[in-house]
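Dropping a structure here in structure tokens format, bear with me for questions.
Heads up, one of the protein chains got dropped from this complex, but the rest are sitting where they should.
Showing chain A:
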Amino acid sequence: MLFKALGKIAQTCVVLFVVSVASFGLLKLAPGDPIQIMLGSEYSQESYDSLRSELGLDQPFLVQYADWAIQFVQGNWGTSYVARAEIFTYAFKEALPVTLTLASFSLVFAILVGVPLGVLSAIKKDTIFDAGSAVLALTGTAFPSFLLGILLIWFFAVKLQLFPVMGYVSPWENFWLGIYHMILPGLTLSTYFIAMITRLTRATLIEVLEQPYIAAARARGEPNWRVVWVHGVRNIAMPLVTILGLQLGVLLQGTVLTETVFNLPGVGQMLTSAVLGREYLVVQAGVMMTAVLFIGVNLLVDLSYPFLDPRLRTSK
């Protein structure tokens, strides 16, 4: 068990190394020049050259990479070229919490809505309710999130004035105000996942409800709610956790659009503006954080299986 976990962690390190080299290299290969962007349209060759050497961009690729990697591991992430922002503060202390709040809020919301909806669909299989939830799920998957976001803003924030249009308040500082600001963006981001979780729950539960031990429970005379919610729903945990781990990429991708529409200062907005501005170091920090998050969550998913399924606890 421990050995297995260590192996996973070693694997993770290799993956991170590959990711860092690839993202560093790809950005250099992309056309466009941070210095030209920094200097705008008004600059001379001298200012170009002096800035280039000041930023170390005249060094060979490997030197630039090694420089960056050594500093990065020590937590010294550098300053952004143009705005001179301290990247560690900007990316890790300011942007990451916003994205984590948004992502976790959406995920919790999606589970709280998706699982009951899926369970009900499974119990009421092939009824109007089931068909309705299928339509809802299909719409949720197909509806572009940025459009949904804008529609929600116009209806709930501008017309009804129920929620704020935009902005972020840290739930650590003001919990309820933070949640209040998260409702519209959370709803926007979670539609896709609500749909997915509903369908997954329904499919899994229908299968589970045909298992012999469910029949046994019913034969024991346990009430229907207990059969479904205790014996049945428990079995959803495994596939649900697996799929959420795999779909984390989609979630993080979704935060980019959601953050832009609702003007949340998270990793998504940071990455977008950094890529457009060729802020190599900021992009690099963003990619690394996202990669660590993605790999870390999947590592946790792997490690969580024995807890979710007792059959996996006895190692062979």
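Methods note: a contact is a pair of C-beta atoms (placed from the backbone, for glycine too) under 8 Å apart; a residue touches a chain by one contact, two chains touch by 3 or more; residues count from 1.
Everything that follows uses one rule, which is that contacts and distances are computed from a predicted model.
Only one chain is not pictured, and the protein name UniProt records for it, out of "NADH-quinone oxidoreductase subunit C", "ABC transporter substrate-binding protein", "3-isopropylmalate dehydratase small subunit" or "Dihydroorotate dehydrogenase B (NAD(+)), electron transfer subunit", is "ABC transporter substrate-binding protein". The residue from A:Ala157, A:Ile214 or A:Leu293 that touches the chain not shown here is A:Ala157. In the complete complex, the hidden chain is touched by one of A:Ser50, A:Thr127 or A:Asn224, namely A:Ser50.
For the options A:Leu57, A:Leu100, A:Val165 or A:Ala203, the residue in contact with the chain missing from this view is A:Val165.
Listed here are the chain A residues that touch the chain not shown: 30-33, 36-47, 50-51, 54, 79, 82-85, 90, 94-95, 150, 153-154, 157-158, 161, 164-168, 260-263, 265-266, 269-270, 272-273, 276-278.
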